[in-house]
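Only one protein chain is missing; all other protein chains are in place.
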Amino acid sequence: MAYLPHTDEDRRLMLQAIGVARLDDLYEAVPAVHRFPELDLPDAISELEVAAELQALAEANLDVRHNACFLGAGAYHHFIPSVVDAILRRGEFYTAYTPYQPEVSQGTLQATFEYQSLICNLTGMDVSNASHYDGATALAEAVILALNHHRGKRHKVILSPAVHPHYRETVRTYMQGLDLQIVGDEDPRRDAAELARRIDGDTAMVAVQYPDFFGTIVDFTALGQAAHTAGALLCVVVNPLALGLLKPPSAFDADVVVGDGQPLGIPLSYGGPHLGLFTTKQEYVRKMAGRLVGETVDSRGQRGYVLTLTPREQHIRREKATSNICTNVALMALASAVYLSVTGRQGLRRVAELCYHKAHYAAAEIARLPGFRLWNQGAFFHEFVVACPRPVPEINEHLLEHEILGGYDLGQVHPSLAGHMLLAVTEMNTKDEIDDLVAGLEEATHA
Amino acid sequence: MPEPLIYDLSSPGRRGVTLPEVDVPLADLPGGLTRDDLPLPEVSEIDVVRHFVRLSQLNHAIDTGFYPLGSCTMKYNPKINEDMARLGGFAYTHPLQDPATVQGNLALMYSLQEWLKEIGGFAAVSLQPAAGAHGELTGILILRAYHRWRGEARRTKILIPDSAHGTNPASTAMAGMQVVELPSDARGNVDLAALKAACDDTVAGLMLTNPNTLGLFEEHVLEVAAQVHECGGLLYGDGANMNALLGVVRPGDLGFDVLHFNLHKTFSTPHGGGGPGSGPVGVAPALVDFLPGPVVEIVDPGDDDQAPLYGLVMPKRSIGRVKAFHGHFGMHVRAFTYMRMHGKRGLRAVADHAVLNANYLRARLRGTYHVPFDRICMHEFVAEGRWEDAPGVRALDVSKRLMDFGFHPPTNYFPLIVHEALMIEPTETESRETLDRFVEAMEAIAAEARRDPEVLHTAPHKTPFGRLDEVKAAKDLVLCCRPAWLEEKSTA
Partner (left out) sequence: MNVPQDLKYTKNDEWIRVEGDLGTIGITDYAQEQLSDIVFVEATLAVGESGAKGGTCATVESVKAAAEVYLPVGGTVTKINEELPKSPEKINQDPYGAAWILQIRIADPSELGGLLDAAAYEAYCRERAS
């Protein structure tokens, strides 16, 4: 049996010590009528056979190593330095548990403190938690924070239609048991100024995305002021990689900044695990969901780290907890800390610039093709929308024949965006790949 | 000696990773929207590696030693899992790719759904929730949606035993439902009389952990299920303790209507220092339509020549998605690999040996440590870390001293219904020799508690760090470091 060290002799001695005759006797308390069901599961195979089976499954997929990827929409194909996985594969990190016993967990604790610091410094915010599941759930928790901040006296949240659709759906799922109105995202053609007009004394929070789901970069200073004048919180959903180039959302006086750290050294992995970022201004630290690591000293006078403000959490406050979150994605937070450390101040700027310039080159070339039109009104980062002369699925089918993964069909987000494609370009796309994409798009209009 | 912070290793101009030059014409940068500076460290690659390797060496982990944390199931994390999750064909797939291009992923997820259904005795499974607590919230939302759909929105109460994990009431509150606490009886089971009194037509359901947090199989589980169903409620199962039940009994057969699994406990996906986990949810037939989505289904059965076609489908009355994309696919691959390595007989052997190991420890320790509910346990048991003739010595002291013997302590102070609780879960992957060494250490500590309690009060002595000042951490909150050179600059 895989991974079981017991010999027959071990079992005999142990049963004797316990005082039962057979292993089955240990299950007396289980109702006999339901005991020991015959499970319809395949029999065990050896490690050698397992590897072959999984390899075959993996090969039944098309992947972004073999197809030029221009698909983004919340998950991005970025370069992951070899150092990141080398650290993640250290058993001391990945086979450790949540650091409840700090004396033997300073590796995890200090790495988490460094992650918190890096994310704070990147976003310009005061406090970061140790991670949330993903950007979508982090946004849902931001809404909960805003509702708690207003002590349940405000019942409206304004969501920009330019926030990722999965994020907005997740917020609605989380809020379905609460008395809350979620408005503002009915039409993707509405802009920040229109959102501002909907803020009133019942608004707990306004949430926007930066760069937004369509790639556009918006300055939210005025919106932030409008929110604060009405006593509402401003929440900004970010792409942390864009912050290598763009001014941080703290510049808009954001109260909460959330997002997904997948672009920071975390594989696509068919959508998960990724990395929920959650940061706030200092004044909200006690209302934050999730783990927090704080600095302290030990009995020998050494600087060390511990989980702190734990009484906010589920294992102590139970139903009065700030959140139910327990396990988060600590190893992915570590991945992003290693990524940010080895990429660093110059590297992250370079990656962001590569994405920016390549995306703008692609957009300019595509906009010249007859039948294609750039949809974005203002500046964009590394994603942009093009109106296409043919249905997006047909274009993508053609592109796939040339080993190109085309962009996201925005008709799935809103009927007014049928025939519009959301394209992402990263440092992984060479100029040749971009030129091939442009040629492929042009061909697709004739095919 | 403490490891410096990564910022302390930084030096202006140092570069880590190399990146290519821009190979396209430069576009204008967006005016007024770019940042002046970027407060990230500048560290060479060798220093980054040494830094994080040295940090890792400060951790106790399953790969370094015994880790009997009750309720966490710290079993061996197979290395083949890690290799499989990293296969390029999995790791390099984008979640929004056309399903036709990721049939390998979908086939794997479909199989995992089917196997969890089979193990749990359920009609359908969603793999989307990212952790156990996430699965709990999902489950409570499912119960709520079901009752509302049947026109019984008045059912807002969730009954929760006082021995429950804190995530249970926290999840209930997040779902906007009301927590009603139920006492345990003298044998550690749900108090049936209290349950009967609490059951009425405002009850949406009962959240039950079985085996419970004392490591005991709920002796009246069938009566509990019947009582809850009789008043129109549903039974939610916290599947954290599934390790004792694999192939032994199926929660669905016992009457559980919805249950979350913890892939990072029962199915060996690594804990990672606090995640990522994965908390799939299984449901009885009546709740299938309410699962979060999308779930994987066979959209075209195919035939002798054509393999079935898998697709992503939103259940008819779904509560909605509970996160972006499809769930922690990387953990699905690991759990799938684990199940293929075990098969049905292997999974049963996992339960058998988890229960064997726990009872062996209980039998060998019960003379030295008081075990308040001293009967055959399942995969874990709870002992008290205190003695009448060693006043002042508490579970905390025992735990800290255990670290000097090279063991990670058991779970402390949980469940709340046992004083100075030490919850011990060895798991099935530990050998008898390891367990015997653990018993020796525990016996030595019990002796020290009487002879020389100060050694316990000031423990640990042999670890890289001594006891950390948690009061100071909470009072002088320092949650991030800003490098000195950042403080000097006016804006970021």
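Letters A and B mark the chains as written, and numbering starts fresh at 1 in each.
Assume a contact is a pair of C-beta atoms (placed from the backbone, for glycine too) under 8 Å apart; a residue touches a chain by one contact, two chains touch by 3 or more.
Not measured: the values here are computed from a predicted model.
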Residue of B:L29, B:L312 or B:A474 in touch with the missing chain, whole complex considered: B:A474
Full-complex contact with the absent chain, from A:Q55, A:T310 or A:T430: A:T310
Touch criterion as defined above, residue of A:R89, A:R286 or A:R300 at the omitted chain: A:R286
Touching residues (missing chain, whole complex) on chain A: 151, 286, 309-312, 316-317, 320
For chain B, the residues touching the chain missing from this view: 470-471, 474-475
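One rule holds in what follows: only the chains that are shown with their structure count from here on.
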Computed distance of Cα centres, chain B from chain A, in Å: 19
